[in-house]
Structures are given as C-alpha cells and as structure tokens.
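Sharing a structure with you now.
Every protein chain but one is kept in place in this view of the complex.
The letters A, B and C name the chains in turn, as written, and every chain counts its residues from 1.
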C-alpha cells in the first residue's frame, strides 16, 4: 500500500505524463485523476498511450482530490489558487502552474495580469538550499519548463561571479507539447511541421521567473516553437566577468546531482537524448569571436520541465528517495 | 546481485533500446555491451540518451560475452550464427536477428541468400504454446518487427477459421529506426521528413516469417518507410471465411495478455500511443463495401518489435516475471 | 489583361494553394478571394507564405464572385450547391468539394447524408473522354484527393481487363493538410508528429467516388493520417485477371500525359518527390508470393489532388494550354 496521490488537470499533456510516471512509481498509488470537459472519460480514451490503466477521469473539485496524501495540480495558469485553497491543510500540493512561482507580485501583474495568488517554495531541487526547503514544504510551486532549462544553465555561472547578470541573451526553442493541448490553428500539424516559429518576442511571461531563479538582472529571451513534440533547447549567452571556465563551474555545481549532466568536452546537448527522462544535459564554452559565455541546455519539457520535476519534488516532500520512479535515461531515437 | 546479461551489437538502435531496458530492469545486471567499429567508446558517446550509464563498449567476441548468464544478439542479419556457436552451452541466447527464425531453409535462401543457420524457438510468447516453449529454451529467435505486428493481428483470425489464409493483403509502415543506423542517403532526414516511401515492393524478406508465424499461405505485403523515428502500423486485410466477429476473436486470444490490447470499439490503434512501450494495440472490423476483414495493429518497432520482445523472452527463459522491466504504457506525445 | 478568376473559401489550405497557383499563372488574374470568419483580413495575414500578395479577403457571396469569368469553390463539403446556384450562368465554376462528384444519389446519402445536389462533369482529365468533356463544360466537379491518387493507379488496369474490379484492396496515407485547417485536437502537431493514425476504417466516404471513377465494383480502402503536411501515398492491390503486365498498361494509358509519370522499373513513387507539383507518380509490379497486382501512386494532395487539378481543369475550360501555371516538378527536399 503506497502513498496516495491525485492529479488535477489530468487530460493535458503534463497531466498525462504525470499519470505515466505515477503508474511506474514504486511508492505512489494513483487514487484520482480529474479533468473538466473530459470528466467521465476513461483515462485511455484521453491518453491512448495509457491503455491498460483502468481509471475514469473524475471532476476537478476538492472533494475528489482530498482523499490523497499529495495532489499534483496541472491546471491552466490562474486556476490553481482557488482549488488549492479548498484542499485540507494536511494534503500536500505540487502546483505545475505559474500561480505561486513569483515572489514579485508586480511582475505577476505585468506579465500574467490579475491578482497575484502568493508565493510557494520554488521547486527546483538543484538550486542551493532548495532541496531542503522543498522537503520541508507542504506546498511547492514547480518550475516552468523554460525556467528550468535556462536556470540550470545560468544560475551557477552568476553565483560563481563568472557571468554578468545584467547581460544575458537567451534563445530557447520548445517542442509543441509545451504549448498545451488546446485546439488552435497555429498548433496544427500542418502549420508546425517544417516550421520554426518565434512567439511573444520581446516580452515573454517567463522572464520574471527566470530572473528570480537564476539571479539574472536583465535578460533578453526569444522563445521559438519547434517541429517536435517534446524538448527544449536553450542557448544561453552571457558576458563573462572574469577568466573562469564556465564548464568547470557547472561541473562543480552539479557533481552530485543525479539528473543534471555536464557532458564531456566536445559533446553538446540535444533534445532527443533527454526525451522521456528527468535529465537535463549541459555544456558550455567561450565563443572565440565575441568572448561570450555560451551554455546550451536541453531537457524534456514534460519531464524535467514539468511532470518529472514535479515527481522529484513530491519524492522530497514525501521523504522518498529523490530519484524514485524517475528515469535518468531518455527514449531515443 | 542480479542475473548477468550482455548485449552484442549495442551500438545500433535495437542495441541502445536493450541497454535502456536492462538499465531499468529490477533483476538484470548489464555486464558487457559490445560493438564493432565503436568498440572502446563510452556508451554515452554512442547513445547520448544513456548519459549517466558508465560503461565502455567492448569488442564483439565470445570471450567478452561468455561471462553473462544470458546474451542478447542485436547484430546485422547473418552474423549471429558464428558468434552463437562460440558461446558456452550454459549461456542462454536471445537473437534479435533473422538467422534462426525460419523453419524453411529454402525460404531463407530465396529471400536472404546464403546458408540457413538453423531454427530456434520462435520468440512470440502470445502465440499458442510459445510461452512455455520459450521458457524451456536456451536459444530463442526473437520475432522481426514486421512479423510481430502482423502476426499478432492475423494469427488468431486464421486459427479461428475466420480469415482465409490464402487471401491476405498487408500494407505496413515503419518508422526509420527499423531501417537501422547505417549512414545511407535514402535514410537522411532531408529525404525522409515529409515523405512516405515504399520499398522492396512485391518481394519483402519478412514474408516467409510472417506466413510461418501467422498461418497465412499467401500474403501480399507492401512495406513503407514513414517520417517518424519509431513505430509500425500494419493494415491487415483478409477475405472472411465465415460470419464470426474478428474483434471478438482477437479479444478471446489476448484476454489474459499484459502487452496485447484490443482497443474499445471505435478506437483505432496509432503508433505514437505505443512508443517506448512493450505494448501492441489492435482493432478490427468488417469493411462495409468489400466485406473484407480489416485489422489494424500498432507497436513500437524497437519495443514489442525488437528489444522489448527480447526482454520479455529473456524474462521467461530466466524464470522472472514476464513483465519485469517492461512498460505497458507509451511515452506520448 | 488576363482571364478573371475568383476563389471562394480562400482561407483553407486548398484555397491558399489556389491563390499561389493563380498568382504564378501567366493568363489568370485574381479578382477576388473570399472567406467566412476571415473576411476582411489581408491574404498574407491568413497565408503568410503569400506575403507580397496585396489583397483583402472578401465575404463569400455571389455578388463578390460574379465579376469573375471563372470561380473556384474551395468550400466545406455541402456548401457549394447553394452558392453555385446563385452565380450567373456565364460564370464557369470548378468545385473542389464533393457535392457534384457522384452520379449515384443513394451513395451520396449513405456516406455524406442530406440531399444530393446533382452531378457535374468529373474533373480528371486523364480518364478516357474526360479531357474533352471538361473543355466543353461550364461546371466541373474536381476530383477528391484520394480518388485522384487511387483512380490514376487503378482505372487503366480495370479498363484493360488486367485487374479484377471486384477484388481491390487499398491502403492510402495522407498528409495532414488533407484534413483541413480547422482546429481539432487530433490534428495538433503534438498528436500527429511521430504518429500514423488510421481513421474511418471500414467505411470511408470517398469509396463511392473511387469506384465510380475507377470502375472498381468492390473496394476495401483504409485511410491513414501521416506525419507530413502534404502528400498521398496509395498502395493499390488487385487480383489479376490475366497475364498482362500492369506497368505496361499504365504506360500505355499515360504515354502522352504531361502530369502522370510511370517511373522507370525499380523506382517507386514517394510523396516528397511530388510536393508542390501537379504530378502523379506511378509504379506497378506483381507480388511474388501472392501474385496480386501492386500499384503505388503518389501525388500532392493540394496539387494534383486539389488545387493543381482544379487549375488544370480551368485551363481546359478556358481554352488555355492545359499545363499553364502548373509545375511538373516537385519542391524537394
């Protein structure tokens, strides 16, 4: 008899990945999975890859979820606060949405609009001090997928004084599952295949989260939609502040981490190698012409960028081995 | 301390998938992985998705492999026999190649050329009688990926007298990993993306294996290369011999099977739902215009079509739970 | 000053391809392009690939279209009849929808539902007698994309007495643009990439059109959605009725055709080679195991399967060179 968990927002892509990870987790028992319009449907009708999982989606309400020891919220941004407020205090919560990530309510208002719900412990265990804080928390705000990718690349360099926090330029490309499962013409396969398409150029809502988590003070970030279902590749460049080796700084930061891998010199991260895993791959160099630090970071936006990260946080919150139910290895090709 | 296994031919796609499955298997310990030109390289240099697996590829010779309790051979067709002959009798072997699949040496000669190496127990546990035979064998010939996809769809219908074994028409499309990892212009991404390309039309080498395993006596099969890395979708049509319901026949055959799923009426298999899993999805109907039986079968050519199937056979041969280390669930999207 | 043409339904994929072909046509002037919800938008906002085409989409009504010498209707199935009835008799019409393709009103009712609008000249110039009939018509029903692909492969073999019209089995895979531009979850890039997905198995609405055009009397057709934006690949198999060579029959039928190419022996059609063109590629053989005729046919569903075919018909109807404004050559890779 394992620990009882539930997933709210189980019909989306992050929700489906959570169900897959929970189904393969040695210590967790899935007691409820809820949805809105899909409530009442068998899980396998909504997620055919979960054929064999015998469960019907329930309605997304506190009653259905309160029976769990821990609830994962995989709801659209802005919907977590109301539901979380109704859950009993004894139910732990990992929120995959943006609602509780920011400390700065003004930044929330500028980029997301509406009232800022509050701030929970930030769910990126590899940041200094965060692992213990997560383990001690009942409420954790999971990282955004872009923020996880970029912060893992950047934070150690800023912390070590190697990279200028005021001069960071990022271009990050994401697979389409990062854009969610709603039916939109610009996400149709006919539009996306063969196409690279930038969006929200000049003002992306994840910039405040990335700055808060990484320590950057000024950051240009251009997101691009790429023709692949999963994966984020971030190219993070920064002006160097001193002569240190950026790769060595990353190695020092992550030497003991099970899921963050600094690749051997000469090897560069690529997204396919992380698909289906909870790993992040990193590499860094100095550009010969400009002298800028260039770090490349790759992960699975549904894995280490969402559902995998959430399970990692849940493992910490529940006193389980941090790696339980999570794979270091990707599914490739 | 688990059971000791080794993989010969570990640098290819099926080899890489075997390493991933073995790394996640609760009872198996990987003691060697070998290759030809890549011998001496770290596994992660050849399979970046296995970053974190600390092993160097060895040379493909009997000495390196003989230390294992069971060896998986994932070699090019025609190379298994010589190596298998050098392995001690006490070492169990699962061969993922075609060498030992056929009972008919003439058919071997016609389609593959050269001398027929012999016949081992055929590694498709879901066929009547095969599970016990595999469990009792020290040498098993794993199914081919097309044969697994098509046989699971067709064999129960022929066995039940519903489908005419002399009038079977199959069109089956495969992802590119089925074509292997050798550098060929026709397999370049530039050629494949956006393209469907039939090959070996009218005379595919897997026809004898499919006929032997399914009971078909005459079979037209057209294989098509599809622009996706994994997955086989087979459309199997046959002239009906009687009034029986083909879907019901499939359900009867696979009611107790953990990895073969007949979908609910109205749902049709598609490849993405099986990616990364050891599952096969099936559905059947009668065509309203022609009256023909139409069965659609989907699986992951590297999973249930190759490495997953091989691990399932190994589990049986080693007295382990048949499903150990294998996932029913796919990685999607 | 060229011939004045208009496009109704210009916001869809076939509509966009019509605009591209008309813009490059030496004799046609585009005087209006209309849409429903997109009326009022610049063409380039709806079709960014047409940036530089300075035109605003009008409303889809007879007044806007009646100024043209010829109108292309690229409307959803069932909407052409009402609009066509309002166009002046002197305005020629090519309908890309299904409304006027079938001679058999019962078949219409069974597969499409509702009242059968009537029957226009069928727009496949390469069928015997059709070229002259099209040239003499003011109203032409353009072929469906599946029907064009399959009929070009099959009709000459049935006409020559080589193939049994009562024993035809087809599996045909289409790129996603064939499913149209409406926002549906099953057409999202996340769902489609890496996936092959059959649909309407056992009862596809295009079967009556294919039978009517090809001469088949019983036909099993399984359509599959493939992860590519354009292209149809049809594998057409039939029981042979005599000893004739199917490839030779195709060559005889199409020797003088500019857009239908029987490939050299040993080369098989693949979709990418036809992308962006008005060409259909064909090849045929006899299956060595079953003896069945196997014909493979490839074309661009938006080209020879829709907009290209429509321009070819319009050229005939307007007394222009049949190949004007159409490319024999594909855009690859």
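Heads up, the rule we're going with is that a contact is a pair of C-beta atoms (placed from the backbone, for glycine too) under 8 Å apart; a residue touches a chain by one contact, two chains touch by 3 or more.
Please read these numbers as outputs of a predicted model, since none were measured by experiment.
Asker: Of the chains that are displayed, which are in contact with the missing one across the whole complex?
Answerer: Looking at the entire complex, the absent chain's contacts are A, B, C.
Asker: Using the definition of touch stated at the top, determine which of A:80, A:121, A:271 or A:327 touches the missing chain.
Answerer: Counting the whole complex, the residue in contact with the absent chain is A:271.
Asker: Of C:118, C:244 or C:333, which one is in contact with the hidden chain?
Answerer: Spelled out, the listed residue whose C-beta touches the missing chain is C:333.
Asker: One chain isn't shown here. Among C:143, C:277, C:290 or C:309, which residue touches it?
Answerer: Here the residue in touch with the unshown chain is C:277.
Asker: Considering the whole complex, not just the chains shown, which residues of chain A touch the missing one?
Answerer: Output for chain A: 168-169, 171, 173, 175, 190-191, 193-199, 201-203, 207, 211, 218-222, 224, 226-231, 233, 235, 237, 268-272, 275, 283, 285-292, 294, 296, 298, 333.
Asker: Hey, which chain C residues sit against the chain that's not shown?
Answerer: 13, 16, 20, 23-24, 44-45, 47-53, 176-177, 193-194, 229-230, 258, 261, 263-264, 267, 270, 272-277, 279, 281, 327-333
Asker: Spell out, residue by residue, where the missing chain touches chain B.
Answerer: Within chain B, the residues touching the omitted chain are 13, 175-177, 179, 181-185, 187-194, 227-229.
Going forward, only the chains that are shown with their structure count from here on.
Asker: If I list every residue number at the interface of chain A and chain C, are over half of them used by both copies, so same, or under half, so different?
Answerer: Same residues, largely: of all residue numbers at this interface, over half are found in both copies.
Asker: Please indicate which chain is farthest from chain C, where distance is taken between mean Cα coordinates of the chains.
Answerer: Using the mean of the C-alpha atoms as each chain's centre, the farthest one from chain C is A.
Asker: Provide the C-alpha centroid distance between chain B and chain C, rounded to the nearest whole angstrom.
Answerer: One centre to the other, that is 38 Å.
Asker: Could you give the separation in Å between the centres of chain A and chain C, each centre being the mean of its C-alpha atoms?
Answerer: 44
Asker: Scan chain A for residues touching two or more other chains and write them down.
Answerer: 13, 176-177, 193-194, 229
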